[in-house]
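Our next item is chain A:
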Amino acid sequence: MQTDKVISVSNLTKKFGDFTAVDNISFDCVKGEIFGFLGANGAGKTTAMRMLCGLSLPTSGEASVAGFDVYKESELIKKKIGYMSQKFSLYEDLTVWENIRFYAGIYGLSDSNIREKSRQLLTELHLEGQENALVRSLPLGWKQKLAFSVAIVHNPAIVFLDEPTGGVDPITRREFWGLIYEASARDITVFVTTHYMDEAEYCNRVSIMVDGKIEALDTPANLKQHYNADSMDEVFLHLARTATRSQD
Partner candidate 1 sequence: MAVTVQDLVKNYTVKKKTIEALKGISFSVEKGEIFGIIGPDGAGKTSLFRILTTLLEPDGGSATVDGCSVKDEYLQIRQRVGYMPGKFSLYQDLTVQENLEFFAAIFNVSIADNYEYIKEIYEQIAPFKDRKAGQLSGGMKQKLALCCALIHKPTVLFLDEPTTGVDAVSRKEFWEMLHRLKTQGITILVSTPYMDEAGLCDRVGLIQKGAFLSIETPQSIIRDFKKTLWSVRADDMYRLMETILKSPLINSCYPFGQYHHVTFKDDTKKQSDLEAIVAPGNFKDVEIAAIQPNIEDCFMALMTE
Partner candidate 2 sequence: MKQFLIFVKKECLHIWRDRRTLVILIGMPIVQIILYGFALTNEVKNSRIAVFDQSKDDATRLITDRIAASRYFNLEKNLNSYKQIGESFREGIVRMVVVFPINFQDDLLHTNHAQIQLIADASDPNTANTLANYASAIVNDYQNALNNDQKLPYNIDVQLRMLYNPELKGAYNFVPGVMALVLMLICAMMTSISIVKEKEMGTMEVILVSPLKPFRIVLAKTVPYLLVSLLNIISILLLSVYALDVPIKGSIFLLMAESTLFTITSLSLGILISNFSRTQQSAMFTSMMSLFLPTLLFSGFLFPIENMPKALQIISNIVPAKWYYIIVKAVMIKGLGITAIWKETLILMGMTLLLLGISIRNFKIRLA
């Protein structure tokens, strides 16, 4: 099992002055796992995610992502991960094809490879014939699905999803999770944050951060059993209510 670890974090800490945003967290993620990363606003999720993406240096502790060290090999990490967030995903003023071409180009895919991949991608998303439509003109749900497909176009080891389904209609939201399952079946590890508690149930394992610490980490079923709760919503509320700080 050792070799299957794609994310390995131990005692990771990030301080901003006196403020400890991420406080000594440790966890592992294995290949193809869907890992739910929950926490109230300001619990430290974004900071932790930035460190794992190689965008910010930890204050102390160790972490490796896709087998690379976050301190020294952040450039290598960036080649092996994909990232998508609700706030930033695709360029609205470029067409579907231009966006695919751009992101695939960034990761060094060859032209023929890009063409093949994008045809495949457009077929999967039922977007054939829309290659030349501006992303702006697509409905939000399509945009989000397209953004996700583009984020994994280079077959990364891990894809980080920051509230990918915010504001999306319930059916598209479920279709989106269908895509997540497919990615997971292709051995891509999915690291996802969400405010929809029902989505927490779809994850293989869930961690809940409170005040910079990981207060709980287990499968949804075990968490519910442990906290004697009916749903993840209850588990989350139970833990997050103990939070003392509130910072974005």
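As a convention for this text, a residue touches a chain if its C-beta (ideal position, glycine included) is under 8 Å from a C-beta of that chain, and two chains touch if they have at least 3 such contacts; residues count from 1.
Here is how the candidates were picked: all candidates are chains of the complex that A comes from, given by their letters.
Remember, it's a predicted structure, so these values are computed and weren't measured experimentally.
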{"item": "Complex partner of chain A (touching, any copy) among 1 or 2", "value": "1"}
{"item": "In the complex with candidate 1, residue positions of chain A that touch it", "value": "39-42, 86, 137, 139-141, 163, 166-172, 174, 177, 181, 185, 195-198, 200-202, 220-221, 231-233, 236-237, 240-241, 243, 246-248"}
